[in-house]
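Could you have a look at this structure, given as structure tokens, before my questions?
Omission of a single protein chain aside, the complex is shown with its protein chains in their original locations.
Coming up: chain A.
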Amino acid sequence: MAAHLKKRVYEEFTKVVQQQHEDLSTKKLRLTKPSKSAALHVDLCKATSPADALQYLLQFARKPVEVESVEGVVRILLEHYYKENDASVRLKIASLLGLLSKTAGFSPDCIMDDAINTLQNEKSHQVLAQLLDTLLVIGTKLPENPSVRMRLVEVACKHLTDSSHGVRNKCLQLIGCLGPVEKGVAKEAESQAAKDVQKIIGDHFNDQDPRVRTAAIKAMLQLHERGLKLQQAIYSQACKLLADDYEQVRSAAVQLIWVLSQLYPESIVPIPSSNEEIRLVDDAFGKICHMVSDGSWVVRVQAAKLLGSMQQVSSHFLEQTLDKKLMSDLRKKRTAHERAKELYSSGEFSSGRKWGDDAPKEEIDTGAVNLIESGACGAFVHGLEDEMYEVRIAAVEALCMLAQSSPSFAEKCLDFLVDMFNDEIEEVRLQSIHTMRKISNNITLREDQLDTVLAVLEDSSRDIREALHELLCCTNVSTKEGIHLALVELLKNLTKYPTDRESIWKCLKFLGRRHPTLVLPLVPELLSTHPFFDTPEPDMDDPAYIAVLVLIFNAAKSCPTMPALFSDHTFRHYAYLRDSLSHLVPPLRLPGRKLASSAVSPSITPHEDPSQQFLHQSLERVYNFQHLDPRGIQELLEFTIRDLQRLGELQSELAGMADFTATYLQCQLLLIKALQEKLWNVAAPLYLKQNALASTAAKQILEETYKMEFMYSGVESRQVVIIQHMRLQAKALQLIVTARTTRGVEPLFGMCEKFLQEVDSFQRCFISELPHMQGSFVDKLLDLMPRLVTSKPSEVVKILQTTLRQSTFLHLPLPDQLHRATANIIEPTGESDNPLRFTSGLVVALDVDATLEHVQDPQGTVKVQVLYPDGQAQLIHPKPADFRNPGPGRHRLITQVYLSHTAWTEPCQIEVRLLLAYNSNRSKASTRSPKSTWSESLEALPPSENGIEGTIPFSKPVKVYIMPKPARR
């Protein structure tokens, strides 16, 4: 085996080998397995009855077929096909043909003729349909061959007159998928009697079978997707299909109308039964609105969804969707919304409703009332009141999209969205809150609306409350009463659900920042200051008081007159909060104080460039250190690392970048230290010390490289090479250290081999990057590879040692965006002195709440670790549903960790922390999947060889005080 490996490594250094390798494998396959086709042939000949044959075919279908033997198999199948009388067997063969032509690497044009031939003599409709399906597969496999496609389309057209719906269905599907898209091809086609595809498909809009009608519309949509510009003439046809009896047809027709409305938004269509004309997009909008009250909910969902994306529609049509004329006993009635608005504008508060408060007023003309409205009237009113929550969600989404593009519409739909906050299904409520947040730039909430919004703060669902906090962060409130109301409600929320603390503070921060002038008149009341009397100093640890302060301080930032209203203790509290909750409390210019705090100015933008420059300069300096003496290099590295770390602390934007490079330099520093000549030259008895230093260095470098590779988001393959290269060096170092400390050669053999294997795989992965690595460790190593392969371990070690020392330090290119994954455990806080008591042997649930930033795929990678005082560690995989995604790059983990232990005599602390699991195998496969050679070779190797799994702790551990009590008897 070893010899074989060496040979392979050696051979693969030249490029020819890979092909040989492939050849070898196929040869092997031919030798070991008897040909598939032969086996099948024998089986089919043996089959006495159709049922038997079917069984054989079924068995055959379960196994994959190699590329080379596909054609042979196809021939045998076809041969059998002609002989077979039983339709079911023929059907299976036809489907097998389709499956086989899907085989990767097989070009099906050779079997196309046969497939078309079989089509001509076939009687069974089912088999025909299946054959057409096979042709479709063949056609899609040959996208570069227009003449083949033409031929297939022709065949399909011929079978369009078949009496079975299945056959017609498949024909249309085939035409839709393969029909010519470019005009040029179409012209050429005319001569071949294949007419305009659109016309052919259009003719089948009136087919007697609903399935065929659906297929026709779908084929049309397929053509559109493939880039064919549909003709406007189809529009009227499609409109007729909206009244079809079958829901699939209607659903597809709605889609088609939508497509057409996007294609020809501005063209004019006449309104039937009148002389007026309107824009097509408006007409289509009206029609789709009409479908929102369709009988089938599938169509309703479809229609409601599509409404959202029709942004060119004119505004009066849009506003009609929210309008539903109310009447009662033939008299016009105002909606509750209008009444609320009126009450509000007249400056009066709803004094409780009297009976008949909503009594209708004006008489209306019976003729003018149009009960079934032609246009878009009330589409959303219906959609939002729908029975199925799917429709309601779709309607809310559509509202959101339309409101984002039209501020006036946003203003109008506000009432309806606010109403949706009381939906019976939580998903709908959540969706409408999110929608509201998205459009909140366009709107200002009235007090009565705010009131309704705030009422939802008491919802028992955490998601709803947090979504609402987010919403409040970016809403505009019109009056100071509104702010007050919001504050009061938020404080109420805080007392009811203390866990919402963080999110409420954050919400108030933005609320204060947005409305400084509205907060100003409220300050005395909020701080309960009095012109003459000193009021007692509030408790600084009270979350409610902190909440109020957060609101005020943030407002004070842009309102310089406010601090004058503060009392002494407020200033003291400011200083305290500025330190303890610096992310919530902005720096203020306070009159009595030196502007010490403003040294770290919040306006980062002017400073950004210099610091970036600084980063690059210091790196530049490091990379040019070759001509320095080793001591100088070490010092320089140490300084630079220190600088970078400090820079990361100061500039949050550059933190990721700075940390990343600092880590890299740290690795280099460790490497240099470990390789210092002096250490290696000492006498044998002192090996121990040197050994400890070098091996810890190697270990640390390995750890750091994993961190670099997996903890940062935005790492590109250029960086991965460098990181892996560093890791390789560390491994070399490890090898050297073990070689020097262990007696005997036997264990070394294995290690050397493993190392060479790694070098080999490194080379294979990054073959394209190698030219950039002139003079590096790997570069040199690869030069020496032929020698290494053949030499003894001790020699290998020697070579490694010299190359390590001679190799140059690689320049680490920086990507544009680099973020370090961070996690912060909010809950448990670790401050509690009361131990969590539970009976030993039973479990206790510990709520864990953490925010994660810049973690890719947290569901797969983030784990919770619990460390017990006895050293026992427990790893918990949170459920995917426990992760929420409040914003880009941010995640929130809210989960429960189950703890259990045997009885303790006294309470003790356990540690909870978050880990980032990585698997080198997986990440490579995902990042480098385009390189097919690599992924193929990966499959060939057992995964454990390359897949290094491990975890990186990436949050501060939190201590939890627990006490398992002995069970009582």
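Keep in mind that, in the parts below, a contact is a pair of C-beta atoms (placed from the backbone, for glycine too) under 8 Å apart; a residue touches a chain by one contact, two chains touch by 3 or more; residues count from 1.
Operating definition for what follows: contacts and distances are computed from a predicted model.
Enquirer: Can you match the unshown chain of the complex to its UniProt protein name from these: "L-aspartate oxidase", "Zinc transporter", "Integrator complex subunit 11" or "Nuclear cap-binding protein subunit 2"?
Expert: "Integrator complex subunit 11"
Enquirer: Any idea which of A:381, A:474 or A:520 touches the chain not displayed?
Expert: A:381
Enquirer: Which one touches the absent chain: A:206, A:441 or A:885?
Expert: From the options A:206, A:441 or A:885, the contact with the absent chain belongs to A:206.
Enquirer: Tell me which residue among A:389, A:576 or A:904 touches the hidden chain in the full complex.
Expert: The missing chain is touched by A:389.
Enquirer: In the whole complex, not just what's shown, which of A:117, A:422, A:441 or A:885 touches the removed chain?
Expert: In the full complex, the listed residue that touches the missing chain is A:422.
Enquirer: Can you name the residues of chain A that touch the chain not displayed here?
Expert: Missing-chain contacts on chain A: residues 161, 163, 206, 208, 245, 293, 295, 324-330, 333, 335-337, 352-356, 366, 369, 371-372, 378, 381, 384-389, 416, 419-420, 422-425, 452, 455, 458-461, 496.
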